[in-house]
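Only one protein chain is missing; all other protein chains are in place.
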Amino acid sequence: MTSRPDVSAVKAALRTQAIETPSWAYGNSGTRFKVFAQPGVPRTPQEKLDDAARVHEHTGVAPTVALHIPWDRVEDYPALAQHAKERGLRLGAINSNVFQDDDYKLGSVCHPDAGVRRKALRHLLECVDIMDATGSRDLKLWFSDGTNYPGQDDIRARQGRLAEALAAVYERLGDDQRMLLEYKFFEPAFYTTDVPDWGTAYAHCLRLGEKARVVVDTGHHAPGTNIEFIVALLLREEKLGGFDFNSRFYADDDLMVGAADPFQLFRIMYEVVRGGGFTSDVAFMLDQCHNIEAKIPAIIRSVMNVQEATAKALLVDREALSAAQASGDVLAANAVLMDAYNTDVRPLLAELREDLGIDPDPVAAYHRSGWAQKITDERVGGTQAGWGA
Amino acid sequence: MTSRPDVSAVKAALRTQAIETPSWAYGNSGTRFKVFAQPGVPRTPQEKLDDAARVHEHTGVAPTVALHIPWDRVEDYPALAQHAKERGLRLGAINSNVFQDDDYKLGSVCHPDAGVRRKALRHLLECVDIMDATGSRDLKLWFSDGTNYPGQDDIRARQGRLAEALAAVYERLGDDQRMLLEYKFFEPAFYTTDVPDWGTAYAHCLRLGEKARVVVDTGHHAPGTNIEFIVALLLREEKLGGFDFNSRFYADDDLMVGAADPFQLFRIMYEVVRGGGFTSDVAFMLDQCHNIEAKIPAIIRSVMNVQEATAKALLVDREALSAAQASGDVLAANAVLMDAYNTDVRPLLAELREDLGIDPDPVAAYHRSGWAQKITDERVGGTQAGWGA
Amino acid sequence: MTSRPDVSAVKAALRTQAIETPSWAYGNSGTRFKVFAQPGVPRTPQEKLDDAARVHEHTGVAPTVALHIPWDRVEDYPALAQHAKERGLRLGAINSNVFQDDDYKLGSVCHPDAGVRRKALRHLLECVDIMDATGSRDLKLWFSDGTNYPGQDDIRARQGRLAEALAAVYERLGDDQRMLLEYKFFEPAFYTTDVPDWGTAYAHCLRLGEKARVVVDTGHHAPGTNIEFIVALLLREEKLGGFDFNSRFYADDDLMVGAADPFQLFRIMYEVVRGGGFTSDVAFMLDQCHNIEAKIPAIIRSVMNVQEATAKALLVDREALSAAQASGDVLAANAVLMDAYNTDVRPLLAELREDLGIDPDPVAAYHRSGWAQKITDERVGGTQAGWGA
Partner (left out) sequence: MTSRPDVSAVKAALRTQAIETPSWAYGNSGTRFKVFAQPGVPRTPQEKLDDAARVHEHTGVAPTVALHIPWDRVEDYPALAQHAKERGLRLGAINSNVFQDDDYKLGSVCHPDAGVRRKALRHLLECVDIMDATGSRDLKLWFSDGTNYPGQDDIRARQGRLAEALAAVYERLGDDQRMLLEYKFFEPAFYTTDVPDWGTAYAHCLRLGEKARVVVDTGHHAPGTNIEFIVALLLREEKLGGFDFNSRFYADDDLMVGAADPFQLFRIMYEVVRGGGFTSDVAFMLDQCHNIEAKIPAIIRSVMNVQEATAKALLVDREALSAAQASGDVLAANAVLMDAYNTDVRPLLAELREDLGIDPDPVAAYHRSGWAQKITDERVGGTQAGWGA
């Protein structure tokens, strides 16, 4: 145990971590049964940035914000970037949306009708235009495409249409831009999903080239899937583009990160650390749509949960672990990992925050700040942001 | 195989089958990502009944329609019943809704706040009032109550609150009225659901008394759950109140009945037949919310799929099956069941329809009828029915 | 947070905890693909007790050992009890085995043949005789009964046979004896299992009477099942008899307790504490069959994991939790629970062990003790214990 990592090295590593928050998590969200609106929810992309700035102010590690087009469409993207900059933020990944127009009932880039496919492709290309304007590195592509019934459409033909659209977008990317392809097990399509698993996303990215990477949304897997295994594989193949973090007990529940299975989050972060993903260009993004709890403190909590899992992963005594693994000592090797997991890293993170000059307790500091009351009072009238706006 | 049931007996049994369609299946529905509106969708409970009448006209076995309160709230229920009667229909089960008011964010009858619980209870009692007015036998209770996070609320205390509300409603039931308690694995609650499985529903119904029964929604189970086993058990315990039929590949996908696993539907219907449920007061209801295909023909298809599964179940050679089971001949017993399943019962059902004086091909007849065009042309303006209205 | 439980009270509670280890976990086990034998594995029930005594010596909280009949059948049970007593142990629950005789290919108490059912019943009654001789309180019943194919046997008839056998055994129980009925989702039966879920076990126990209770094996559920919910319900119904602890990522993996999802184990223990199960007659038993790691230290680790989860559960600030729950503060309530979970309780448990006069690090103490080498050297010849012997 003498080889356990030095705490100051762990803190130094944690200082470099950057966790991107998604603009849409600041708006209302819900289930098909009901969207429960919350007071103070932003009405504009600018107000979403204002809220995101609070998360960064209190955590110190959330400097970028992902945008969702068209939900965050504005006339003047440089002005939006400037709005962000004035609040200590930068604009992050651009997320496309080809699932909410009536034309997309049977799909977007995989739709049987070529006209609908062209429309969807135009949107994707517009997203790259926006990236040029915002300086974003990553285009994150998630498709709701799929079918609800056996026979509804031709599985293989849809793959061909998908490949065609992806190639056109890839072609359009700038030298420093990347395409992150997300997969999802099911929902909203209920029989086939056109990119249902990492293998499908990987196969497409491989054909496209180096700028195409797979993004792992932790809520998008079949029951029981070993996500950290996928992470390890994608890092080995140099195809891991990033994460959409959230948590789930059942399906794509979109709960706060680490809320359902903190041990799994730790195992994932361990594979990231072990595979060099923590010091590479892997993007750590949140993608949660918590419905019933207050928006901003829930995002703060998610950021903290990622930090705690990362801290534990960094604390793993990798020398001792390797030795136990090499000798085939199952119990010893497991014990090394569990020793790090069972450590209470909250004091370490409190120290880190004090080093950064911020309050050691971000949630309490947020509550004291009066921001929640302020936005409730001031954001009156207009249309609250949500999935439909 | 000489003991295979007589075809005329099978047809006679099928003639008595009554499948209730749900008013809400005629309206728009969707996922949290998007509701795709359809042309011609009803704007009023009366128009839903008009559509339901088409289903009954073309299938001959869908004489009742379930209502959902408040979606189908009207001033004058006897008039609504009369509207139904004029179209050859009757009003069926009353479905309560205590999940769409803002007050229900943390639950209804299980909510930590007593005021919210009282409000929810009032709604349930109002539903019984409506039953009195409509002459409905069954009150179907589904609660979205639950929690999203560990610790959010006290699991046990919520059970106590649930029991209290159920007892109050039970007390209010008339002599010929029943309470059907539905369970659901998850959604919209993502950590605990207050009635997550048949065991929980059964335990409550047992305490309440004979008028309380469990309703099995075929889409509301954990992956891999053997639903026909539950059906057999509940019939043995005389606690099966009815079915909410639909189908699913993943979660509560709400696809057309029998679309995902027709063999499972057959096995369920076999247990119903074997357990006497087909000739008792078990209610056969559809509860599907198909999103992308035309409403009425999809419901016709579901009704036909229930019929086909029932016909196959009735065709099982139960003498031969019992003999094979008693002798421990695994392959022979399975083969008896599969023989019925593999039979093409569509000719038999076509005959049945001709006996009933209706078109042997309900879907084709519906398409020829011009109804789809008619409602598209005539139902202009107003607000289309959907989950929110 | 000032209402957080006093550490000395927590330690006092932990001191009273008793965790039963299963005799069969000391023997060889494996999968259908291979049983990997280990050196030093016991050859007799007495040697199993010798190993169990090491677990109790190093943990201080494992004073009883469950027996499995016929694997632990001996001529003289009082002598076996005496062997235990001399090592500081007592004999615990008696576990029946009606799944390994060739006659049980199609079931035991649910078998279509009455002769086989009688044979199985005789075995169960013999187990009660053994309880009389050992002074065991609990008869734990797990049935592998079920079917592999649709149609193979009659689901409902099998329930009748099951009820008949259970009633006969219940009748035979002494005043201070209990019957613990275990349920299992699947395996070794692959289509139906005759007691597949808590609801089935509960329904049977309810009919039998107060001495019949449900036992929750943490590995025996459908994917995604909320086990702590079941625990809360059974405690509310006064029908929770005990636990078979183990852990699993996929099916009934039988891994060390807490190895797969330590947060779930904590949530379960919290419901036990909250529901009064910790101070009642709920039996805490291990039932794991770890295949590739050393037997004794893996059991020590499991015992420690139960202790750690219990300590965290006891540390929950229940006043603060109730207050947050009552006010509907989702984030605060969850935070109270997580605060306890995130606490590193190992120092507290080390103190507890020092109070008990044992080494604060049980695994290290075991390794230093030389026992592993001793049994490897001495247990030569004979037939190692395993599932088949």
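Order of writing sets the chain letters: A, B and C. Residues in each chain are counted from 1.
In this text, contacts are C-beta pairs under 8 Å (C-beta built on N, C-alpha and C of every residue); 3 or more make two chains touch, one makes a residue touch a chain.
Only a predicted model underlies this, so the values are computations on that prediction, with no experimental measurement involved.
Undergrad: Of B:Y250, B:Y270 or B:F284, which sits in contact with the chain we cannot see?
TA: Here the residue in touch with the unshown chain is B:Y250.
Undergrad: Which one touches the absent chain: C:N291, C:N305, C:Q325 or C:T343?
TA: C:N291
Undergrad: Which listed residue, A:W198, A:W371 or A:W387, touches the chain dropped from view?
TA: Reading the full complex, the residue touching the unseen chain is A:W198.
Undergrad: From the list A:W24, A:Y77, A:F99 or A:Y149, which touches the chain that is not on show?
TA: Per the contact definition at the top, the residue touching the missing chain is A:Y149.
Undergrad: With the missing chain put back, one of B:E293, B:E319 or B:E351 would touch it. Which one?
TA: Result: among the candidates, B:E293 touches the missing chain.
Undergrad: Please give every residue of chain A in contact with the chain that is not shown.
TA: 106, 112-113, 148-156, 159-160, 185-186, 191-193, 196-200, 202-203, 206, 221-226, 228-230, 232-233, 235-237, 263, 267, 271, 274-275, 321-322, 324-328, 330, 333-338
Undergrad: Could I get the residues of chain C that touch the absent chain, sorted low to high?
TA: These residues touch the chain not displayed: 29-34, 36-37, 99-100, 102, 104-106, 144, 148-150, 185-188, 190-191, 223, 248-251, 253, 255-256, 259-260, 290-293, 387.
Undergrad: Which residue numbers on chain B touch the omitted chain?
TA: 223-224, 226, 249-250, 259, 261-263, 292-294, 297-298, 301, 308, 330-331, 334-335, 341-344, 346, 363
Throughout what follows, only the chains that are shown with their structure count from here on.
Undergrad: Taking the mean of the C-alpha atoms as each chain's centre, how many Å separate chain A from chain B?
TA: Measuring from centre to centre gives 38 Å for this pair.
Undergrad: Which positions in chain C touch two or more other chains at once?
TA: 223-224, 226, 263, 330, 334-335
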